[in-house]
Each structure stands twice: as structure tokens, then as C-alpha cells.
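Let me begin by handing over the structure; questions about it come next.
Here the complex is missing a single protein chain, while all its other protein chains stay put.
Chain IDs A, B and C follow the sequence of writing; residue 1 opens each chain.
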Amino acid sequence: MKKVAEFFVEYFQFLDKDSKVVDDLPEFTNDRGFLISLYRSMVLTRIFDEKAVRMQRMGQLSTFPSSLGQEAVMVGTGAALKKEDVYCPYYRDQGVLFRHGVTPKELFIYWSGDERGSAFSGAREDFPIAVPIATQSLHATGVASAFKIRKQPRVVITMCGEGGTSEGDFYEAINLAGAWNLPVVFIVNNNQWAISVSREAQTKCETIAQKAISAGFKGIQVDGNDIIAVYDKVSQAVENARNGGGPQLIEAITYRLSDHTTADDASRYCPKDNLDKAWDEEPVERFKKYLEDYHDFNESEDLAIKDECSKEVDQAAIDMLNFEKPNAESMFDHLYENFPEALLVQYEELIAMNKEGGK
Amino acid sequence: MKKVAEFFVEYFQFLDKDSKVVDDLPEFTNDRGFLISLYRSMVLTRIFDEKAVRMQRMGQLSTFPSSLGQEAVMVGTGAALKKEDVYCPYYRDQGVLFRHGVTPKELFIYWSGDERGSAFSGAREDFPIAVPIATQSLHATGVASAFKIRKQPRVVITMCGEGGTSEGDFYEAINLAGAWNLPVVFIVNNNQWAISVSREAQTKCETIAQKAISAGFKGIQVDGNDIIAVYDKVSQAVENARNGGGPQLIEAITYRLSDHTTADDASRYCPKDNLDKAWDEEPVERFKKYLEDYHDFNESEDLAIKDECSKEVDQAAIDMLNFEKPNAESMFDHLYENFPEALLVQYEELIAMNKEGGK
Amino acid sequence: MTMITMAEAINQALVYEMTQDQDVVVMGEDVAGNGGVFRITVDLLEKFGPDRVMDTPLAESMIAGCAIGMASQGVKPVAEFQFMGFIYPAFDHIINHAGRLRNRTRGRLSCPLVFRAPYGGGIHAPEHHSESTEALFSHIPGIRVVIPSTPARAYGLLLAAIRDPDPVLFLEPKAIYRKFKQNVPDTGQALPLDKCFISKTGSDVTIVAWGAMHAEAMHAADILEADGISAEVIDVATIKQLDMKTILTSIEKTGHCVIVHEAARTNGVGAEIAAEIAEHGLFSLHAPVKRVTGFDTVMPYPILEKKYLPNADRISKAVREVL
Partner (left out) sequence: MTMITMAEAINQALVYEMTQDQDVVVMGEDVAGNGGVFRITVDLLEKFGPDRVMDTPLAESMIAGCAIGMASQGVKPVAEFQFMGFIYPAFDHIINHAGRLRNRTRGRLSCPLVFRAPYGGGIHAPEHHSESTEALFSHIPGIRVVIPSTPARAYGLLLAAIRDPDPVLFLEPKAIYRKFKQNVPDTGQALPLDKCFISKTGSDVTIVAWGAMHAEAMHAADILEADGISAEVIDVATIKQLDMKTILTSIEKTGHCVIVHEAARTNGVGAEIAAEIAEHGLFSLHAPVKRVTGFDTVMPYPILEKKYLPNADRISKAVREVL
């Protein structure tokens, strides 16, 4: 018998749950403006989520998955993306998309049940939200392959939940990323629940990070409620990938403080104790306290940010509600670039049906 | 930063390539009769493969995948199965199936292109050969789940090639096996090639064994050309699973000394040097030499075994060739247990067509 | 007499059969602790315990493959796909294994399982949650595809599906999970598979539908009745194997046929029915067979789904066109 391979998984945290600094802070924490911008994005995300949940209750959105409690994962990831990089989202990562140029109005439109929300005016190459779990992991490898083939110094980030890591697609993606040494970073938003299925029921492995070992590259854990850890590690992984260093997997440990979506009732399965404990560790307050303790952040600055974000979100909601409704026949508009003759009859039928005021 | 998890992969070998004993031999090596039976199964497998390749060249089989060089992986695995255990095969594991009660005649029938070869008279609960790569890994978890639900002390073994470990199904299976602590053992026949794609191109990971880390259980490597190592480790894993110890992954390192199948020409992509080196390490001669050196095995015993196996295989081939051809309409016979009325017309059409002697 | 919804009827059938037959188990994403995202499997965990009601990890190929392995041992899994739009990763196991295990082993092994999936539009769900792709499965040999249209049929057909010794894909029209109630006595009485139901007899036209479209067809028949047009409404119920006999007999009488489905038109199940009529009922027909279907587009997001889905108006209009 001999040992032929050894592996380990590291965990990174800079701010503990009481906002105490527990490790040497990275360079970027000297840039107050940048820190405030991260904070603002987290606040924007939270306010957006709250508004969206309310709008869904009023019948203005069809369903909505809040990212409550996971804002640090989202904003830290989004901030690591350069404009020319590509993001392959899942459905709970509004904070990443906002940082990458997608607007609150667009996401409202999307969740109102309208394809036009995915037309992303500011992130032209990002993938649309992937509802089929973990499929986006593979698209990310494809985009990264295109960068590699064209020798472009660009990087792809993709995210899924810890539940999504049970899908074959996730694994096929990390395996390919390893084999081809692709410039792609896999973020796992480990929020402890896949709808009602707990992290423990999902997989026996001690960490989600170690799944990368099966693909031959490094996986690490970060405290997903610590925006400094998330941003630091994701941006390092991104720059490493940009420099030809290949893929990396980052498991961000956090907690889903909301229902799975507005269609769910987490009180059926989520123990109240866990939730209370998780509220103590949530990222927005943690970061705010750090800013107060180490960067002279004050209440009036905070109020100004919250006010600004609320206004932005409210305006986006109004814009969405005023957005002109699509024609019925628009369902054919982007099916193919060259409209097939075979579909003309149906297309005209649809137009006629709606002219007649048919239901 | 802190380390939160550590892992390693072990490699096991008892006989080196020159048949020298390099580790403490397990108990069963005192049982000469058993060792000879392993040797006989390896010889049977090799002779069967040689015959099958010749028969394919003569048009008597449709395609055939030889296991040349991988006999120790197959026989060592098959020998670890009890009668009441279940095996979920792939397509290159005739040696396992023989040990579990499938006959050479049945496999000849199968590879002649006739479903009746999967009717396995002696291994009633084994899955049929799985051609769609890695799907059998999931069937194995299902069979193991049935054992667990029914609290039966039975175990499932399933095998795939190292190429098969790139499929999502393989990963979903190991993940479920870990999460549900199922009595299933995954064997990977790492023969270095997936048709023309090399082990290195398939995955970046240092060992295939470490893929188990992603599922939270142990993976080990064995020298797949050392039948003692294969049998020892597989039977330990099987008995561990039988006792509720859960799944294990065993990577058996070997080499495909033949073409992928009779439809392939490995000389197109497989460097001759590698092949020559692999011939030096092949399992049948290695085990024979060990038997000679440590168990007084002699040439006349060897000849008797080879003669017996040849006769058995030749007879099986004759039996296959004499096997009555199926009726055309038998293609409907086992489609459903309750024959659907809707298919009657087609069924009668098929019978009529063949009565008329239609082509 | 207690009136129950289709959702409740399915749960009632599961409870009945799990009580009768210890081999029946339920598995899928969120089916145990959460009772299913549509609450179809609610309380089963409490009633039958975690050995028989199993939350799986999140992987559909796994759900199918694992269920097939169980079924080969005579365990009878009723496995749920959370939505039909997420069944595709399991496609390989359905076509290459579930549908072939008996055939491939010449009857040595079999695959007595049910794959359940909510399907169809009309509940303003996000993308991929409103699919109707039953036609993909009706082309697959070795399986059955069953779609109930009422609480009572859901109960009787699900019992039949679980008892059937071969794999059945059981598609549940989620738009009518809770839309109306029926008296469904819990007698354990199965309904026949491979058989259409004549939901309403009539003489002028045959309307063929299934799932949620059945109610629209019935509604259309009412509208037409008011104008003196007598429609016969057939609920296909088992999409595979198709009971063409009942449909052809009806057309012999009515001479006119309108087929309705939510799925995209091209190569939908309506195509097969129309093709069979063209081959075996041609001389009964007084007018072309018309199909009222979803369009050959991606199922649109909720904002346009009403424009996509057939309804009683479109059906009655089509009937007037063929008459």
C-alpha cells in the first residue's frame, strides 16, 4: 500500500459573525469607495428582493426567488467580473447580474413572466437565467472554450446552488473545465437548502468544495456571509483563470433566509432555530458593522444609500408595470433568424385570432 | 484560513510486474484451489475473447469488445460476488459475468446480435449488458436501494471504464450511493483508453479513485493486473457494504491490449511503445508465474486448464451457431407483459410478411 | 360523499396502493418532508415512513435510473419529476432502459414503475414549468403514457398505472389539479389503460382531447350544443397505446373530427391520431380532420401563455369550420 495522492480543502473568512477581523485583510479593503459600492449593491439586492416578493403577492410578478441572506455571495461574485467577462447565471443571483450591468427593471420584467427581461441591455453576452438546474455550468465551459480558442483574456463565472451540484451536468462541466484547463470559475451558493432538501440529504461529502477534487482542480470554502472573503477569493480565482491558471470551485457557505420562492413555505420543513441562528450571521448587517467599526461609516450615509436604492427599485417597478405588453405574435419573433415558411399559416392564424379579440 | 477537510488515495499491489510479492499476502492466498479457480477463469476469459474476435472476423458475431489484458480486473471482481448479489455490467466484463453464472454460450448469442443472450439462465437478477455508457451505475444504486428497503444483506457491484467516469450518470450514482449509504461497489476498469481518447484527455484528476471524494466516500487504486489485489480489495469492499458500511470506489489500473472492439483499429492512435510496455505487465502470465513460484503450479496443470477452457469455449460457439433462429414476430414478445391491442395489426402484418417469404 | 380535487385524488390513490402493496414506494425531489411542490405526496412520509417515501438528491437522470434498478427487483417506485420541463435529463433512461429492460432480457427482468410529472400550462409558472411534451414519449416503444382529465380518472388510472407490470409515464395536468372536484370513492377500483373514455356522446362531430384540454373540449361542446351542434367528446386518457378503435367508431358516426392538444402542433400526438384516421377512417370523413393545438413555438412565458393555449372558443370555432 502506498499513498498516491493527497488533498485538502481550505476555508476563508476575514470577518467573523460579529464583524471582527480574524485574518489579514486584503489590499482592496483600503479602498473605502469600493467597499461602499459593495455595500450599496448588497442593499440594492435586498431592497429589490423585498419589493419583488411584495409585487408577487400583489400578482405583479409570477414567481420570485429571493436571495435574502445571500447578498454577499452575489455581490462579491458580481464585483469580480470585468465588463468583458461573461456570467452564466442561475435564478437566485440578481446581485451578480446587477453588478454586471443587468437592470432591476429587466429582472422585474423577467419575473413578471416576459421573455424581454432576458434581453439584458447592459450585459450583452451573459447567458439568460437558467431554470433547468446546473445546465448553465456546461454553457459556461462552452463560453470559456470560445475564449480559449480565440485566445481572448476573458473569464466566465457561473453559479449554482448546493443542490445543483448533485446534477450530472455540474460534474460534467467541472470535469471538462479541468481537462481543458478552461478559464471558468464555478461558484456554489451553499444556502443549505434545495427547496426542502437539506444540504446533508443532498450529498455525503464533508464540503461541496471537495467536488472539485474529482475534476483535478482546487476547491475552496469561503464564508459566504463575509463579502470580503467572497470578493477576495472570487477575484483571485478569476484573475488566476485569466492568466491561464485554469478553473476553480468556490463554495460560499451561507443560508437561505427566505422561502425557496414565493411559491414555497419554508416553515413546513426549515427548523426555526436554524433560521434564528442564521439571522445572526447574515451578511448585510455584518458588513455594515465592519464599515462602521473600521471605515467611519455612519447612519446618514446608510440612510442615503437605502433611500437611493429604494427609489431605484421603485422606479424600476413602475417602468416594468408601464412596459408595453407584447403582441401575441411576438412569440414567433425570435424562434429562428430566418422565419420558416412552414410556420406562416400558424403565424397568421395567431394574428387573426387576436385581431378578432379571440381569447 | 483553516484546513477543513483532508483526503488521500491509496494504491494496493501484492504482486509486482515480475510476480514478486511486495506486500503481506492476504489470507485467501493459502487456498490453492481457489487461486487455481481464479487462474482458470482468467484463462477462460482470454480464450473466450480470442475466439470471439476470430468469430467476428468470420461474420459469426456482429461486434466484439475484447477484455485482453484486463482479465484480473474482471475475474477478481466476479469472484467477490456471492450468488445472491447482483452485478450491473458494462460490455467488456465477460470475466465477471462468467464468475457469476452467465455462460459463454449466452455471451456469444448476445454478441451475435440476438437479445436472447441476455436471458442469463444462471444470473437471473443481474442487469443485462449496458451499452449506453455509465447508465448501469444508476441501475446499481436502484438495486442497492431495493436491498436496503427490504433489509436484505445483499450487495451490488457495477463496473465502467475510466471513460465512463466522465458521464454525469456515474457521478449522480456515486453521489446517491454516498447520500443513501447504499450497499454498492463501483469498479472502474481503468484501461487507459476510451476508444481513442486517452486517460489523460478524459479528466485532469490525478487518480480516478479520487472521484469518490466528491461523493463523500473512499476511493482506492489497485493494480488491476494483480488478481490478488483486485480480489482482496473488491471482496473487502463488498463485505463492508454488506455490513452496512456503504459504498466504495475501486479504480483498477490496467491496459487495453486489444482494439476497442472489432470495429476499431487501435494502431491509429495507440503508441506501440505503450503497448509493448503493457504486455510486460499483463495479468495472466503474472499470476501464472506467481502460482509457479509460490504454489508449485506446473506446465501440465496449465495445459490441462487451457485445454479444458478451449473445449468449453469451442462448444459454446457451436451451441450458439446451432441455436435456433428467432421468429421475426419475437421482436414483439417481451415488449410488454400485457400485449397492447393497438399493436395487433402490426404484429399480424409482421407474421404475414414473413409467411409470404417477404424480405 | 366527499368531493375531492385531482390533487387529492392522486394522493388518495397513492395512499390506497401503498397500504395494499408494501412494494410501492414514492421518490423524488421534495416529495417527502415537503409533500411535493404541488402537495401531491403530502402526508405520505408520516404514513409510510422514510424507507418508502424518499427525498432524492437533485438529479433527474438519477431518479429514473435508480427507479429502474429498484423496479428490476420488484420494488414498485412511483417516482416524481417535479415538472415535465425537467424530465429531459431522464430521457435516456426512459427510452433506453425503462422501455427496454423486459425486451432486452427476454422477460427475465421487468420494470414495473410509474414516472409522475405535472405538465401543461395555465398556472403562470416560470419558463420550462408549462411544458406539454407527451408526444416525445408516445414515440417510445415499451412504455405507456397516461394522462388523466378528472379527479375520478386520475384515481382510477393511477391505480392501474401502479399495478401495470410495465413502465408508465403518468402526466398530471397541473392546471386542473385543484380546478374542480368530483366524488371519488376510495374503493381501489382501477380504470382500464389503453382505452379512451367517451365523456359525452354526440352525433355531429368528434372532439378528441386529453388532460386539461378535456375540460375545454367539454366546455366547447356546451357552447356548440346551444347552437344545436351535437359534439361527441373523447378523452384519450392513454396516449400510448392509443385506442383508435373508439375514435374511429365515433368518426364513423359523426363524420367530422377535431383533435385538441396544448402541445406544439408539429408531430404532436394529434398528428398520430389524424394519420390513423387518414389511413383507416378516410371514407367516414365528410371534412378534413382539424387540429387545434399549441403553436410551433417555444411555450411562451406567462404573459402570453393564454394566447398559446387552446381553449373552448378556439375549439368551437374549429368545429364550425369543419362542419
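Some points to look at:
Methods note: a contact is a pair of C-beta atoms (placed from the backbone, for glycine too) under 8 Å apart; a residue touches a chain by one contact, two chains touch by 3 or more.
Since the model is a prediction, treat every value here as computed from it, not as a measurement.
Only one of C:A212, C:A264, C:I303 or C:V319 touches the chain withheld from this view, namely C:A264. For the chain left out of this panel, the touching residue among C:A190, C:A274 or C:I303 is C:A274.
In the complete complex, the residue from B:P104, B:G168 or B:P183 that touches the missing chain is B:G168. Counting the whole complex, the residues of chain C in touch with the unshown chain are 61, 85, 88-89, 91-92, 95-96, 99-100, 103-104, 127-128, 133, 135-136, 138-139, 141-142, 240, 242, 263-264, 266-275, 277-280, 282, 285, 287-291, 296-298.
Interface residues of chain A with the unshown chain, by the touch rule above, are 86, 88, 115-116, 118-120, 124-125, 127-128, 132, 135, 137-150, 168-169, 172-173, 175-176, 179, 333-338, 340-343.
The set of chain B residues touching the chain not shown comprises 62-63, 91, 111-115, 131-133, 163-164, 166-169, 194-197, 201-203, 263-264, 268-269, 325-326, 328, 330-332, 335, 343, 346, 350, 353-354, 358-359.
Convention: only the chains that are shown with their structure count from here on.
When chain centres are defined as mean Cα coordinates, B lies farthest from chain C. Interface comparison, B-C against A-C: more C-beta pairs in contact at B-C.
Here the CA centre of chain A is 43 Å from the CA centre of chain B.
Taking the mean of the C-alpha atoms as each chain's centre, chain B and chain C sit 40 Å apart. Remark: chain A and chain C have CA centroids separated by 36 Å (rounded to whole angstrom). Residues of chain A in contact with two or more other chains: 166-169, 201-203. With touch defined as above, residues shared between interfaces to two or more other chains in chain C number as follows: 57, 59, 61-62, 89.
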